[in-house]
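In this view, the complex is presented without one of its protein chains, the others remaining in place.
Showing chain A:
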Amino acid sequence: MEVETVQVTVNGAATELADGATVADLVAARSGGHDRVAVALNGDVVPRGSWPRTPLSPGDALEVLAPTAGG
């Protein structure tokens, strides 16, 4: 059986995720060892507490951000 997927954009790149994937799934896959991560979905902040219950829809644009050095 073919697995259904959703097409989204993550940090500017087209990305295919399993159907039903949530923001929490995406962060788990992309956080690169960071625990201080923030996510924007279509231009709005997704609070950490909402990650597990925020499913991704086709065409969603996400930014997954982490700390870096800066002035």
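Convention: a contact is a pair of C-beta atoms (placed from the backbone, for glycine too) under 8 Å apart; a residue touches a chain by one contact, two chains touch by 3 or more; residues count from 1.
Note that in this section contacts and distances are computed from a predicted model.
S.K.: What is the missing chain called in its UniProt entry, if the choices are "Dihydroorotate dehydrogenase electron transfer subunit", "Thiazole synthase", "Zn-ribbon domain-containing OB-fold protein" or "Energy-coupling factor transport system ATP-binding protein"?
M.R.: "Thiazole synthase"
S.K.: For chain A, enumerate the residues touching the unshown chain of the complex.
M.R.: 11-12, 30-40, 43-45, 47-48, 63-71
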